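Every protein chain of the complex appears in place save one, which is left out.
Should a chain be cited, it is by its letter among A, B and C, assigned in written order, with residues numbered from 1 in that chain.
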């Protein structure tokens, strides 16, 4: 237990350094890309004087290092600043987009992970069979369709032609834990179907591919042969022996993809007008809305640190040969 | 049967509930349901009464506005001159940049007085013949019991209070705005019991939502989708926008980045020579831009507004491309073999922007001018343009009237007079400046319009910019909407729709 | 390594499905190389494009005197030629970036697993950092600070992609590093780099090998997204990806050809890369080499 605490503390201090590095990159990055003031004033009507005043008002006239110090000071005090564009506290703005993103990503992953793993396991157990070839071909195809195409096709088929699903938006939401959620209303869940499917399909394919190739490799190993020799049912071998042994890369990918869904599901979010964090981030980057970018990046970094720590923890629990602190 | 709510898919992402925060269609379009203005512009941009029933100039520096009686705010309190004064003061004195997009409209105002609750008298610093026009952009807020409301308050605590035909219900930033009918509205009874705006920024998603009938109205329909939408039973309304997209040159500096002779050596700034600018304009096929890129939903441009709107000139008509003449002009200017340039522009800001860059390059190639299109995200584009990294670029601007565009885009840059804010090319034409100033001094009317038209003719002869096109606003609407009246300012509002039953 | 490459390239007539994909990929590459010779139009030369013939349906004979096999796009470019030329850019961008990113990422991930402790901590925190930075931001920074260009895009894509490989490789390598063949290698006191590259890396490659072709496809899509935002290749030199992204706007319009044909071409390309990748994966598994 002590070891766990030490590891956690170590991780935490590393995470702080990481956040610092990231804030520096984000800050300097946005600074180097362009001047936010052109997006704050209406460039089609603003006078040079307007621009000058706005620059001062946003503190953009200060040298970049001073702006950064001010920013860090504010963050330590719990304030990410006010959005240049929306004039709302950046952090609140980001949090308000979180439920939509969270429920979308969770539903998509809850569909993709078990389904993908199952398909891959079954296919990989008997490589070359009809089922295996079908899984391989289908997953290759699913991974080869650009995501916006997939989204549009689902809209075309699922919404425009058949009218089964709505083409976008969140539908009705209901409050839970102080936030609005779609998943708990009927209409909301209905609206969730297509975007979640769009996110899930490539992930099903990806996970299926990984677990298929892992299964092929592991099923060739001596211990699975020994399991057959000792009379275990194929199902049990698959679930209790093959699955754990192929699960490391799969869980890793699930962690990465889940993080990416939280943070970068821009295409799906914009085509289905699903107001999530990814879209907020991209919009803010394009508008150079630095406070929002920084708040969102911080959230994403924390999310990835947590997810990856969970994956590492899973790894240590799963594989007794691996130590969490990975000392060798 | 009473029509249910109206559902509108809009590309305009409302940023804030403060109607004075930023002068962008994103905000003003949606907030115009809640807040009203003293003066309105009709579809031909002519002024018409709003919260003010009439106005007149008392002297060169004084305007009097008579306010409408029996108008109530959504909370039932009456609308009076006091609220107008509050509005003007809030914009002029309280709001600080960046939340100060409207300041220029009131910067000429010296003082506002209310001789009686339904009259205001505005005293200006100099001659401001366009004051009523300025008031067509200012939303009137109610004076709170004390002090001034901040943007934060408006976003967070205080529900927006206006006199408009719809009252505020709820807003979720980037998602939707919900409104309900103001039953006590002073004008014609609003058609819909409630209105829901859904922010759908992706054009295809708007098209899809309209196709499935999830929304009744969708704005900013891409021209290429019109045919498909019509096939699926939607109807389309469109109007030429009060705006212009153009190519602008840097005519001030001696050498320019990216401009070289065909051999690759640096050359002196060719755009200082009006012949070159004219050649580039002649060597441009606007028909491709308008008919192909905008699929017919655009008007070829020869001046800053579509011909026919107040202040435009009948004499300026877009020309067919004439490559031979253009070549001849280039040869005369000393560039028989043409030259190379980089044509910069924003990507995804205006309909057809990035495509236009390439179409222009195709045209110019035919007169020997090799243009390298360089598209960049809007913010990057602006930063670079401000930093002087571009020699020739594609731009766009809009305004309530011709003079505003002439004033900012073509007049010589002059901080004191506030002219030439968008004249990034540093073009100077004193004759034009004078002519424009004269016209601007004339009271609103045909004489002023004639003066503006003349000034336009004068400046366009020198070709400081190459007008490209005025794109059209396109709105699609479904069966529950009877008709949709377009407005050149490009707002999308419930007031523009008529229910199907009414029709 | 040479042996591996040879094994990979060995034609296996007994596996017709796989050789189809190899033939397909080879012909894609051939078409890309030969594009200037076989394309009826040079879509990068504005003089050869006739704006008035924009959005012509397939089969229309244009001013160039040849039929537009797949029609023209919204600017009048021959879609067939655009696909051929665009392939060149897309192939170079996606293959190079995926290959370099895989090389960097795999080495980093395997090294992290091998050394553990602070090396692991640093690499994995870098990975976390990279994962949380959106590609768009990286591309923006790269292009604004370095100026536009294909190499910048490749750079941005490498930065965007290496982290995934690193984490995947590490996840396998952690278990692999405890096996006794690693001990045997360490006993021989060979350079650490060799232990990592020759012993740990090949045995940790399994999932990564599956991932590489997928990431190649991903790179094409990313490049298209960047192009779409004006951050990619110059807009007048469309890559296959940007042709597809451009066609996206036409998906719901009647002008199906503008999106369909580039989309099909891209689909075929990625499918064949994936199938060849699957073949490579199979041939790298020692248990399959004698089959």
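We take it that contacts are C-beta pairs under 8 Å (C-beta built on N, C-alpha and C of every residue); 3 or more make two chains touch, one makes a residue touch a chain.
Following the convention adopted for this analysis, contacts and distances are computed from a predicted model.
Per the UniProt record, the chain missing from the shown structure is "Peptide/nickel transport system ATP-binding protein", taken from the list "ABC transporter", "Peptide/nickel transport system ATP-binding protein", "Dihydroorotate dehydrogenase electron transfer subunit" or "Polysulfide reductase, NrfD".
Of the chains displayed, those contacted by the omitted chain across the entire assembly are A, C.
Within the whole complex, the absent chain has one touching residue among A:144, A:182, A:245 or A:273, and that is A:245.
For the chain missing from the display, the contacting residue among A:156, A:193 or A:221 is A:221, taking the whole complex into account.
Summarising the interface, subunit A meets the missing chain with residues 1-4, 7, 221-223, 225-234, 236, 240-241, 244-245, 316-325. In the full complex, subunit C touches the omitted chain through residues 175, 178-181, 183-190, 194, 198-199, 202-203, 284, 286-287, 289-291.
Operating definition for what follows: only the chains that are shown with their structure count from here on.
Under the stated contact rule, the graph of chain-to-chain touches is complete, every pair of chains being in contact. Among the chains, the centre nearest to the mean of all shown protein C-alpha atoms is found for A. When the C-beta contacts at B-C and at A-C are tallied, the pair with the greater total is A-C.
The distance from the centre of subunit A to the centre of subunit B, with each centre set as the mean of the Cα atoms, comes to 38 Å. Centroids built from CA atoms put subunit C at 43 Å from subunit B. For the pair subunit A and subunit C, the distance between C-alpha centroids works out to 22 Å. Within subunit C, contacts with two or more other chains are made by residues 140, 144, 229, 248, 251-252. Shared interface positions of subunit B, i.e. residues touching 2 or more other chains, are given as 204, 208, 211, 377, 380. Listing the residues of subunit A that touch subunit B in their complex gives 33-50, 53-54, 56-58, 82, 84-88, 93, 96-97, 152, 155-156, 159-160, 163, 166-170, 180, 270-273, 275, 279-280, 286-288.
Residues of subunit A touching subunit C in their complex: 10, 14-15, 17-18, 21-22, 25-26, 29, 32-34, 133, 136, 140-141, 143-149, 152, 156, 160, 206, 209-210, 213-214, 216-217, 220, 248-249, 251-253, 255-256, 259-260, 263-264, 267, 281-282, 285-286, 293, 297, 300-301, 303-305, 308, 311, 315, 319, 321-322, 325-328.
Of all residues in subunit C, only 17, 113-117, 120-121, 124-125, 127-129, 131-137, 140-141, 144-145, 164, 167-168, 171-172, 174-175, 177-178, 206-207, 209-211, 214, 217, 221, 224-225, 229, 244-245, 248, 251-252, 259, 263, 266-267, 270-271, 274-275, 278, 281, 285, 287 touch subunit A in the complex they form.
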